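Apart from one protein chain that is not included, each protein chain of the complex appears where it belongs.
Entry: subunit A
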Amino acid sequence: MAIAAAKGRLIAVIGDEDTCVGFLLGGIGEMNKNRQPNFMVVDKNTSISEVEECFKRFLKRDDIDIILINQNVAEMIRHVIDNHNEPIPAVLEIPSKDHPYDASKDSILRRAKGMFSAEDTK
């Protein structure tokens, strides 16, 4: 994708009810007749494929530059997130009320893990 300046891009949220309500309260929510909303509430009944489909839809949209996702939800679709290598939209894993942030699970931070091995110190 061409690197071009863009204004008024959205922040999307995929997370549990409190996370979504919180960010919507904060003002990131958008919904209009033509598009789907830029948020998705994930609860215990939500299937992995629903989350995956939503994530992929957000990736395809050209008006979303950041996707915030609860880390425990990200775990459900880890393989999809690991395969996302474009800078835009940026995917940021965040903690939820019940699941603290774990840096070792973060898809992006894990890229550094393979970088340094014992070989390098020779």
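One rule holds in what follows: contacts are C-beta pairs under 8 Å (C-beta built on N, C-alpha and C of every residue); 3 or more make two chains touch, one makes a residue touch a chain; residues count from 1.
Rule of thumb we're sticking to: contacts and distances are computed from a predicted model.
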Would you kindly match the missing chain to its UniProt protein name, picking from "Probable beta-1,4-xylosyltransferase IRX10", "Vacuolar ATPase assembly protein VMA22", "Release factor" or "Cytochrome b-c1 complex subunit mitochondrial"? "Vacuolar ATPase assembly protein VMA22"
Given the full complex, what residues of subunit A touch the hidden partner chain? 3-11, 17-18, 20-33, 37-38, 41, 65-66, 68, 87-88, 90, 92, 94-95, 97, 100-101, 103, 108-109, 111-112, 115-116, 120
